[in-house]
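For this depiction, one protein chain was excluded, whereas all remaining protein chains were kept in their positions.
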Amino acid sequence: METQAFLVQQIVNALFLGSIYALIALGYTMVYGIIQLINFAHGEMFTAGSFIGLIVLGALQRMGFVESHFVLSMFVVFAMAMAYVAFLGVAIEHVAYKPLRRASRLSALLSALGMSIFLSNGMMLSQGVSDRAYPPVLGTGGIHVLGARITYGQIFIVAFAVALMVGLNLFVKKTKLGKAMRATAQNRRMAGLLGINIDKTIRTTFVIGPALGAAAGVMVGMYYGSVRFDMGFIPGIKAFAAAVLGGIGNITGAMVGGMLIGMVEVLWAAFLPSEWKDVTAFIVLILVLYFRPTGILGERVIEERV
Amino acid sequence: MMRKLCVFAICLGLVFGLHTLAAAKTLKIGTLSPLTGPYAQDGTDILQGVKTAVALVEAAGGIPGFDKIEVLPGDSACDGGKATMAANKHINSGVHAVVGAYCSSATIPASVPLNEAKIIQITPASTHEDVTERGFKYLFRACPRDDAQAAAMVSFLENALKIKTLALIDDKQTYTVGLTKNIRHLVENHGKIKIVAHEHIAPGDKDFTAVLTKLKKIDPDAIYMSTYQPEGSLMARQAKALGLRAHLLSEDAVYHPKYIEVAGKAAEGSFLTFAKAPDTPERRNFEAEYKKMWGVKKIGSYAYYAFDAANIILGAVKIAKSTDPDKLEQVIRSTTWKGATGTIKFDHKGDRGASYIIWVVKNGEFVPYWNPQTGQYF
Partner (left out) sequence: MVRREIQRFCIYTLFLTILVLPMVGMRGPEFEARRAFTVLSVLVGVLLLTTVFRLLRETSFYRNLGQRIRQRRDRALGKIQVLPRPVALGSLFFLLALFPFAANNYVIDVAITVLIYVTLGLGLNVVVGLAGLLDLGYIAFYAVGAYTYSLLNLHYGIPFWFALPFGVVIGSLCGCIIGYPTLKMRGDYLAIVTLGFGEIIRLVLNNWDNLTKGPNGLLGMDKPKLILPSFSDGGLSWTVVPLKSLPSLYFVILAVALLTVIAVHRLNNSRIGRAWIAIREDETAAELTGIPTTLLKLLAYALGAVFAAVAGAFFAAKLSYTNPNFFVFLESCVVLSIVVLGGMGSIPGIILGALALIAIPELFRELASYRMLAFGGAMTVMMVLKPEGFIPATRRKRELHEEELESEEAADE
């Protein structure tokens, strides 16, 4: 393999991993922006989405629907997974976070942690302890660019991720509900006084954030080919780091942060001793935050009490 | 405030007190294995293997002198602190023997109180040398050791596959690092094969393309994946997707039906070390019963070892006609056991002999391929 091809291939690897992190990070950052809560259970939403995707995809494949209507069945798989996890998100918000909206932030954080443990063990009990194989739908075909191999699966997933991110940005900037969300994020009380339904806005956030996480879960399942009950934990932590790195509460920041973490991890492992890649990712995180204490794109200094 | 604390503490004390009262005339076997967390699959296999052994013995009339055989599950996670607590709990519940633990990092600390309490312990899964190198009298190992497994693989690479270059990948855990260390040691001593890369991944990661692309550039003849099954499956898939030509090699933690299920076609042609058990009536009997009892189609590899470990304990109690640990230890050490994983004869350290052979994945099945003891293909 030539050096140029090697480099291009590694950059493709990094972009792909980065876009997965970015997509998960969006869910963290949205929830944080609105209610200043680190939603520890977000990694589990990602896993839940992956499982539902597997269930729906398996059912469709047994009916022979995937071969005949590929695009439609992909749409159904993603839609079902996202809808299910949106329900889950709303339910969790109602049960575990809403009663704590006025309590100390740490109490809410702990409640989220409890939910995370509960969901991950619940999925372990209901879906089994071992990893489950995803039906191979993406195939192994691909194209060669500058000597690097890019599979159609990768292209499909990155395109879909970018579409989701652009769609989200438009939603938040242009629609009425999106504007309400931004207003709530800025000043909840003022937004309430201006006639914005705060409860509804927060609920919307808990529909969109988890749904994006679910989409990422289905993508990861399809691309890597397996799902397991605890697979949300490590990407969850990395995506959380990405969200903070980009400036938590900032949607563009989450994308930048996700890409950066993906880049650091892949490029370090590509050229230097690979066992130190996670250490490096965290050191980069700390250095960035040392020089820019509110993240790369974060502006507001959020003052709060623990 | 102090009041609440006192009331709570007293209640807790009472419950704990009552908790340890219950005792009856039964033969008790404790298990230690991870029932929660990332290794819960193997941990559950171990528990089920022990329960299958007990069910078979009870169906055959049980053990004279005991009305009942009870299996007490213990969740050791993969954590030394939790494992010793679980071990101490077993000691207090009066277990006569323990099957477990799974991770070497749990077995090592848990064996200390068990050995002091003179309770027979047979680990079905911890392959690290340190487990038995400490010379514990009551500790046995029903699975072969890391160094034996590495030797089988290296012999295969040098004499059968005859490769020139080898790359190692491990995920920096006790078990996986033990294997790569042993392989590196043997290969470098023999000097026939060159190790061209030694990479590491993190357990729980899903994307290994960075490391695999690096290996593609180096282009070794073979890649030794020292990981657990979930990572192994993903790595095989990604290696094939990147178009690596190297042979994929791996070990017994990857030898699980799930490896082929998840990796699919990418698993074809990979070579794995795993104990070869002759197709004995014991094995067929176990497989039939296990599948019936737990409603599964394929059996995880540690279930076999756990089944044998439990059978050795039950058999020893039967022969010794007592649960005296010194007598049991004598019987276990001096008897040649026939089990689902072949014949087992423990040496002075408590290790069984190695019976590793090389398996190949062919048409979605593990098939015996080469025997390091004889140097013959199957």
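For reference, chains read A and B in written order, and residue numbers begin at 1 within each chain.
Definition applied: a residue touches a chain if its C-beta (ideal position, glycine included) is under 8 Å from a C-beta of that chain, and two chains touch if they have at least 3 such contacts.
Bear in mind the structure is a predicted one, so any value in this text is a computation, not a measurement.
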* To do: For the chain that's not shown, point to the residue among B:52, B:121, B:173 or B:323 touching it.
  => B:173
* Which residue, B:108, B:183, B:234 or B:249, contacts the hidden chain when the whole complex is considered? -> B:108
* Asked: When the complex is taken as a whole, what residues of chain B touch the one chain not shown?
  -> 1-9, 12, 15-16, 19-20, 35-36, 40, 44, 73-75, 78-81, 84-86, 88-89, 91-92, 105, 108-109, 112-113, 128, 130, 172-174, 176-178, 200
* To do: Spell out, residue by residue, where the missing chain touches chain A.
  => 32, 36, 38, 48, 51-52, 55, 58-59, 62, 84, 87-88, 90-91, 95-96, 99-111, 113-128, 187-190, 237, 240-241, 244, 248, 275-276, 278-279, 282-283, 285-286, 289-290, 293-295, 301-306
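We take it that only the chains that are shown with their structure count from here on.
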* Asked: Distance-wise, how many Å sit between the C-alpha centres of chain A and chain B, to the nearest whole number?
  -> 35
* In their complex, what parts of chain A are in touch with chain B? -> 1, 6, 9-10, 13-14, 16-17, 20, 121, 124, 129-133, 136, 140, 149, 151, 220, 224-226, 228, 230-231, 233-235, 265-267, 269-270, 273-275, 277-278
* Asked: Tell me, which parts of chain B touch chain A in their complex?
  -> 36-38, 40-41, 44, 172, 199-202, 204-207, 209-211, 213-214, 216-217, 219, 229-230, 233-234, 237-238, 240-243, 258, 261-264
